[in-house]
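Missing here: one protein chain of the complex. Every other protein chain is in place.
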Amino acid sequence: MSALPSSARTTASVPSAAPKTSVPSSLQPHALLRITDVAKSFGASRVLESVSLDVRAGETLGLIGPNGAGKTTLFNIVTGFLRADTGTVLFEGRELGAMPPPARARLGLVRTFQKSLVFPTQSIRRNVAMAVRAQGSGAYRWWGGRAAHAQADAAAQALIDGCALAGCGDELVADLSYGEQRIVDMLIALAQSPRVLLLDEPTAGLSTEEAAQLLALVRQHHAQTAVVLIAHDIDVVFRECDRIAVLDLGQLIAVDTPEVIRQHPGVRAAYLGALAEVQA
Amino acid sequence: MTFSESRLMTSTSITRRQLLAASAASALGLGLMRPVRAAGGETPIKIALITSLSGPFAALGESMRAGLELLILESGGKMGGRQVTLLVEDDQGKPDEAVRKVRKLLSQDKVDVLCGVISAAVALAIRDIVADAKALTFISIAAANGLAREASSPYIFRPTKTSWMLGHTGALWTYDKIAKEGGITLGSDYAAGREYVGDFINTYRQQGGKLGQQLWTPLGTADFAPIVMNLAALSPAFVYAFFPGADAVRFLQQVRDFKLQDKIRVIGPGALFDQEDVLPAAGDAGLGGVNTYHQSPGAPASAEFAALYQKVRNRLPGEASTSTYATGQVIRAGIEAVAGDIAQKDKLKERLLSAPVSTALGPMRFDSRNNQAILDIYVNEVRRGQDGKPFNTVVHTYPAIQDPGPKA
Amino acid sequence: MSYYLVQTLNALSFSVLLMLTGLGLSLVLSLMNFVNLTHGSFFLLGGYVAIHWIGAGAPWWLAFPAAFVIAGAVGLVLDRFPFGRFYPRTHLMQVLLTYGLSVIFADLMRWGFGADTMSLPTPELLRGVVFVAGLPFPIYRLFIIVSGGALALALWYAIDRTLWGAAIRACVIDRGIVETLGLNTRRIFTVGVVIAAGLGGLGGALGSGMLSAYPGLDEEVLLLALLVVVVGGLGSFGGTVLSALLLGFVTTFSRVWLPEFANFLSLGIMAAVLVIWPSGLVVRKMRPV
Partner (left out) sequence: MSTGLPAAPLLAKRRLGDKIALALVLVLALAPLISGDGFSLRFGAEILLIGTAVMSLNLLIGGGGLVSLGHAAVFGAAGYSAAVAAGSLGAQLPLMLLIGIAAGMLIAGIMGLVTLRSSGLFFLVLTLVVGQMVWELAFRWREVTGGADGLRGFPKLALGSLRLDTPLALYLVAAGIALIGWMVTRSFQQAPIGQALAGVRDQPIRMGALGYQVGRIRVTAFLVAGAVAGAAGAIYPFVNQYIGPNSVHWSMSAALIIMAVIGGVGSLYGGYLGALVYLFVQTEVSSYTDRWQLVIGLIFVATVILMPNGIAHWLGQRGVRGGRV
């Protein structure tokens, strides 16, 4: 792997794995999610300018950049909450076009949000079961709901018992601590059987210990899913991720392994430099 | 007869509130809710006034209550030798609520006589209930033609006008005195408006008159300007119009604002220029208007009542107060004929059908086919009265106008 | 041709009237994110105040400030209790509270001012007509157009161009930041509600010359105001003006051509706008999450 050309900042960004870019995605076993030339503006402000990025099966991809770089907007476009002005999103070789968020979620494009969006008036188990039911055919069932409930509750219980909240399935989410609610938030996402899991600052506001718990939970399920991780905690990103993509002012300035990114001059200038100074 | 204002303020008839206190006291004493026994040892006759004390007709409702209370007071709180208790119920102008109230009055309060009712919808809604219960009912305001026709009922009297009586006479006067062609109609687009205007059109055409456009606007029109401009553009010989309450005020004022008051003759049923409900608010904008009505504060028959009412409420009476007062006079005449024995409904009915009752609306006979009053209809023109304010001045009287009744 | 000119003026004066009904509501909604359904009551109160003021023989031109002040004073009382504790609550709770209050006010006003229809004794000065291309047009309507327009401009300036307006807008986004700047957010909200209430009263004083005043007007006005403000989009003052113009022109010209269907057409168009633009005509563009 070599460092990116210095022109990367001004031209359309280049996917990191250069030799693979010319191969059609259908022939490319690794590109689970392919974002091509995506751009988005809100009124006069351009939030994303022609971003292209691949997410490969099984990898953990870090997405970093200063505030306002366009990270969350990219998530919104991938999951269908926003339409891109230009560009395409391919999932498993399939163009998603105008597909709405629920359909994308059912394909396995699963995300979390900056705030934890949980169902506070319900128990942990019901929170997770809500996500379980969404996968199957029982999501909108009225008659025969009892069986659907029982199945979903069992599946939810299995997930809960595999994490730090084991045995607490009956507790109301409103009664939990912030960190615990974050875990519930993650459990909900994991219960969706994700193929690509897009995590938007899951560790923000958590203690080191809580963050470690949460990431351990993600790692447990890592075998089935690719993870895209937005985090402001650089240490976390460099420790957890196989590759790191750097966004700045709506442009992708680098995508590479943590070692390369750490040395990347453009990245240092845009992001790490400033951070390094603070840390120093 | 004269009454001091202070007496009216302090000693109105027994109202429901007092009745409540009395029944509560007797309930405590005897452990039972029983009808109050009046001093004379007889149970009082209960008369219920169904009217609107809230909702769109609240102003009319207050006038009606004042009119009836005045009559009961004038009668010394007695009719046919028995005490009279007045129960006033608010229908909010909503048929659903009126139906509830009427059922309560009949089933729980066991009233002897029902009267009042402003809205035609309310009158029609309660019609089946009072008819089934054979309850003596006197409609004071609601003018729906149907109640004199297919929906008439043996124990429902209507000591007031029908829409037809006003629309019909309006057309006669217009054809004779105003114009034989080139007029238009403009109505509030709901049941009452359709009836008044429809009856006007029928009679006017029967007379040989030719009418131009017929315009309708929704009930509760806030801004009449676009329609007033259309009137200006058409410049008709006259416009026969009907709007109730605040709509009438707005219409007349906006006609004046556009300086069309002197250019277009406005004719309508009396409600458009009601002395109490519309003219005080419309002010000079009402001047020049012509209306046909069964009521006029200037008519000789209502002179006494008008003077009394003005003393009590410091305003001239309009339809609501006069009609309800007249209703009271009719009820009183009936009760006196049975000497207070209100159970003799048929004898009471016979009295009302056999001879006219002298009322503030003029001598009132009832049509034996449908219990509908046969009334003199006045043609009023709004002119300046003695105090310089607009006043419904009688310019002509159509005597004894009788609704076509069931055969129409 | 002159006929349509005057009808256009009619539409304009009705639009301005609608805008006047909506101003106060729009102010508290867009600036403080507070739904105040007592707004119709302020409007009717202002109408009654102006009518009694002029009826009592006081100088007519002072009737409008009087209506502003008295309605504003009621707003001040309400701000102390119970509005204060509902500013941070959900729209639903605000709707319920203020609708309940409007029921109470409606009854109190019927008690105090009576149930009769009353109309504003317009001063002689405003009672005439001007001739527009040969057709008469009432001066009072011009007065409403001019004063309503001036009021809208003044508000726009105060909100968009002054520090005070900036402070209120900032309050909605983040109270904490405004407080660290040394401003008392509670007081800013109080000022906002008082001005909105006063505007309601002022609108009522001006509007009573066209609409009269009677029990039930409060509810009719509230409905129109809510329609105008919500269809305009809650984000901006411009939206309120735009939707007042839309509703005013649709209503007026449907009365010109199809008077029977005027209500149906107005409702239909407003519904269509809300179906096509679910957040109203003018929306602040925001990232959804």
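Which chain is which? They are A, B and C, in the order written, and residues in each are numbered from 1.
Throughout what follows, contacts are C-beta pairs under 8 Å (C-beta built on N, C-alpha and C of every residue); 3 or more make two chains touch, one makes a residue touch a chain.
From a predicted model like this one, the values you see are computed outputs, not experimental measurements.
All shown chains touched by the missing chain in the whole complex, by label: A, B, C. Residue in contact with the omitted chain (choice from C:6, C:20 or C:35): C:35. Considering the full assembly, A:192 is the residue among A:36, A:73, A:192 or A:225 that touches the omitted chain. From the set B:194, B:259, B:365 or B:396, the residue in touch with the chain omitted from the display is B:194, counting the whole complex.
Residues 29, 35, 82, 91-93, 95-97, 99-101, 103-104, 106-108, 111, 219, 223, 226-227, 230-231, 234, 260, 263-264, 267-268, 270-271, 274-275, 278-280, 288-289 of chain C touch the missing chain (whole complex, contact as defined above). The omitted chain makes contact with chain B at the following residues, 16-17, 20, 53-54, 87, 89-90, 94-97, 99-101, 103-104, 106-108, 120-121, 124-125, 127-129, 144, 146, 151, 189-192, 194, 219. In the full complex, chain A touches the hidden chain at residues 79, 81, 100-103, 105-106, 110-111, 113, 117-123, 125-126, 130-131, 133-135, 138-143, 145-146, 148-150, 152-153, 169-172, 188, 192.
The rule is simple: only the chains that are shown with their structure count from here on.
Averaged Cα coordinates give chain A a centre that lies 47 Å from the centre of chain C.
Averaging C-alpha coordinates per chain places the centre of chain B 36 Å away from that of chain C. A separation of 74 Å divides the Cα centre of chain A from that of chain B. Within chain B, contacts with two or more other chains are made by no residue at all. Chain contacts: chain C has no residue touching two or more partner chains. Residues 3, 6-7, 10-11, 13-14, 17, 107, 110, 114-119, 121, 127, 129, 135-138, 140-141, 210-212, 214-217, 220, 224, 251-253, 255-256, 259-260, 262-263 of chain C touch chain B in their complex. Of all the residues in chain B, the ones that touch chain C in their complex are 54-56, 58-59, 61-62, 189, 215-218, 220-223, 225-227, 229-230, 232-233, 245-246, 249-250, 253-254, 257-260, 277-278, 280-283.
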